[in-house]
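What follows is part of the complex, with its chains left where they were.
Letters A, B and C name the chains as they come in the text, with residue numbers starting at 1 for each one.
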């Protein structure tokens, strides 16, 4: 995509120059207003961190009550994504799913109705990377820039401002995006062209789900074969079975302190969210004809857990789900 | 099992005393002969390390040619496991499968035909923990001691003498076992009662197989979605998807040096061996009614790989197996 | 959806009346031209059967050479789907995938650019039922009628005119659709509202894939345990394991005559097509949060087969895929 700028012929060169000037005027203008659309569990603390860093925030949420708090904080509340786009040339969106993102960007009152040329639109939602690419195309047609920047880390990290952002998009825009994202996260990683931020996130979460279920299976089997859980965890962690789920977030109650398994699987990363991310991985794998035998099975397991009362428990509760014993 | 010693009534107390004396006389007699049965790829370098540490070795293998080398090294070669048991009261066995172990211990010319009271029998084979327990019972009836001590680490570690041993059996015998095992390994871990050494090993390897396949799936999906493999590995390794298979033994050629994926998947831990260990995990899970949805799927995947020409490749070749693309 | 017609208030009643008149004029006009878009392996013989039944056909295919044959048969060949819509008020589309269907209906030169009010548009492609619903909405906005009518039965059935059509859409339009579909199929089943034709097809094919793989696994296991394949098939077919894959389309060479397994898995229903349908089932299941543990695994197995050289073989070749034995 960078080639577009480098190898320009005369006409597109002029357009490109204009584009760069527009971009520059925006990128330099720090502390000009920043739009924020989607003030839910995650968006709320993220937007607050922008306020704390001195950015005037132009806020919108489909539920007006979600905006009230921001009015009190001095943010300007608007009536639609289009209105946000009219008032801010840098916008962050944080939405629950692909259809929401499509609506917010391309809907009847969507951002694209009033987006200014050269605007920087950063989508931190976790959605299908194919949808990110579609949005990027639509945004680019309007002369603006789109980047996908999904986050890793939950509500706690959002409050503490130490989320990880995985960013996809044109590389020369990365610094501009980073300026804003570092207000909300401690780790901002450039992943490649548009969609690769989503790709990195869903690949990580698919592997996470697989290794969490694997850890739960291995711990459960070991316990039934007579091993002490703490000892087994210690052995795994010094061997080739070691993984984040075994050494940092062990799913077996009593093995570690300060993790959801020590607190009846409350807090953490909900099973229903993991099921959603695995659904995205599944769709991406289907679209690219990539075999993901364990990833698809992990998806089914979290899907079944959601239906068995685990929807709101941390995803490490898969240990509890699997350990239940046969009762007649 | 230690209760047997502590809460003894008068008669069993006397037996226990005799037992302890027998055990003591053996345990103190360092550098008395050590039997070694099974001189294959792993047993060969392990037995050599015992020789290097000054132990007179009494050797046996079902293939006489496997013993020749040891004759040259000054070891005494015998005609049967029973003969080994006649000449040594400490014996290490290293056999390919459960049926072999049953034959060597309880067969017509097996160890138990001539085992001396108080002998220490250490089985380093990787077998069904239920079989280890059966063997332990049979050995105990003869007044001897059985421990299971499967190893982690391949031929290279066996040669270098830095295997990991996971040991199950009566705790007060652990020191006696450790004396010998430290000649062959750098890490000797006590796991609990008989069978828990096997349990620890198969739980670790099941989790290893799952996270390796998961890593291969995630890397392959990420690459098809446009991510650079090195960058993706880096992101996973600083995130919750991190595991030994991603950070120490990455299955994607070009990501790391000095691992089988950098060398056409030669060397390392063969797919056929992983399939064997997963079969043991499956049988243990079936016997204990433990659900292992990903473990059983991992077993099937390695089973299919064996039939598709990957039997002798390192188990990280699952990446290659999954990455192949549709051809018409 | 029928409620719209029954419970109409005055204004919508008038619209409804107009609508019914338009529909009537079209439905009565038998032997008026019928459009056919998509003249591939399936569309070609289907369209020919319409010609045979005396319907003037207005043809279009993205590959002009696919149309030549129809010109010779007296069909009128057009330049775009829009042109077809201008000349025919009954159109059948037979396209390879969801994106193609979206393009043909809603693209720059798509049907909807020139569709006449009251037209009947029947899509026989196998696509995501959610896409069928979207297309139906877009068609309805133009005052026309959309039905999904995917087929079961391959190229042979298409030639012989004995396909099965599974039809979704407004019930009162079913007879009009049936008039055309019976020229191409011997079995036309009404399934319910728009999208249910697709739903019926992907549910059937998902179950088919699962029971075919299950039959292959059971036959292979039985053979390795010493059973004669013909005898085992006979036992399964008189027992509770009986299924179409075991009694009508047995995947084991030598068990039945006249099936792909008797002919090196040539002909029949290709593995790559089964993988496609399972992908649709997977996406529908993900979207409706329905757990399909075996359906998703079946998808992965056919995906892997495509990458292992089975893409063009009949889907019963899964027996061959699974029976291969370990070779060192």
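The working rule: a residue touches a chain if its C-beta (ideal position, glycine included) is under 8 Å from a C-beta of that chain, and two chains touch if they have at least 3 such contacts.
None of these values were measured; they are calculated from a predicted model.
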Key: 3 chains shown - copies of the sequence in the complete complex   = 4
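Here is the rule we go by: only the chains that are shown with their structure count from here on.
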Other chains in touch with both chain B and chain C = A
Task = Would you mind working out whether chain A and chain B touch using mostly the same residue numbers, over half shared, or mostly different ones?
result = same
Remark   = Busiest interface, judged by C-beta pairs in contact, is A-B
Separation of chain B from chain C, taking each centre as the mean of its C-alpha atoms, in whole Å = 53
Key: Whole-Å gap between the CA centroids of chain A and chain C   = 37
Interchain centroid distance [CA atoms averaged], chain A/chain B, Å = 42
Where chain A touches two or more other chains, by residue = 289-293, 297
Note = chain C contacts chain B in the complex at 272, 297, 304, 306-309, 311-312, 322, 324-328
Note = The residues of chain A that touch chain B in their complex are 129, 152, 164, 166, 187, 189, 191-193, 195-196, 199-200, 202-208, 210-211, 213-215, 217-222, 224-228, 231-232, 235-236, 238-246, 248-249, 281, 284-285, 288-295, 297-298, 301, 322, 325-326
Partner chain C, residues of chain A touching it in the complex = 275, 279, 282-283, 286, 289-293, 296-297, 299-300, 303-304, 306-307
